[in-house]
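Omission of a single protein chain aside, the complex is shown with its protein chains in their original locations.
Moving on to chain A:
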Amino acid sequence: MIGGVFVLLALLVQVMFVNRLPLPAGGSPDLVLLTVIGVALTRGAGPGAVLGFCAGLLVDVMPPSAHLVGQYAFVLALVGYVAGRGAGGPATTVVLCVLIAPLLAAAVGGLISDPRVSMSTLTQQVPVTIVYTVLVSPIVIWLTTRGRQARFST
């Protein structure tokens, strides 16, 4: 429940604030993804997948949106599961999830022949996003390893 509140807050901050900052090279860190990863890390695979799914639905419905409902529900459910399962330490898990999430999103977009997903998206947009998100991710790693019970406990 508390995880859901964090996701909602992260999403609001993302669309109202972070996306509007004209950062160098365009693009911006994906805070929603990081929040899902962080909560899933502390809560395990099953709850991670459920939270990811709900967060994804919220991302799909949150205005302004022009893509299909379900796209990010799919991506974030999978990411939540992977983050909950864990792959090595928390740091490697976070980096792995940050890497696979935009690629998965692009793959799902490609499946439904979304005109927004093309080669130039993969070569220009996705790497910038990944770099920014990885730059912010130490905060999530620190928060989850420092106080497992402190922040994300219900």
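Please note the rule applied: a contact is a pair of C-beta atoms (placed from the backbone, for glycine too) under 8 Å apart; a residue touches a chain by one contact, two chains touch by 3 or more; residues count from 1.
Definition applied: contacts and distances are computed from a predicted model.
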Protein name (UniProt record) of the chain left out of view, among "Cell shape-determining protein MreC", "ABC transporter ATP-binding protein", "Spore germination protein (Amino acid permease)" or "Sulfotransferase family protein": "Cell shape-determining protein MreC"
Chain A, residues in touch with the chain not shown (by the definition above): 12, 14-23, 26-33, 44-46, 48-50, 52-53, 56, 58-59, 61-74, 77-78, 81, 84-85, 105-106, 108-109, 112, 114-118, 120-121, 124-125, 129
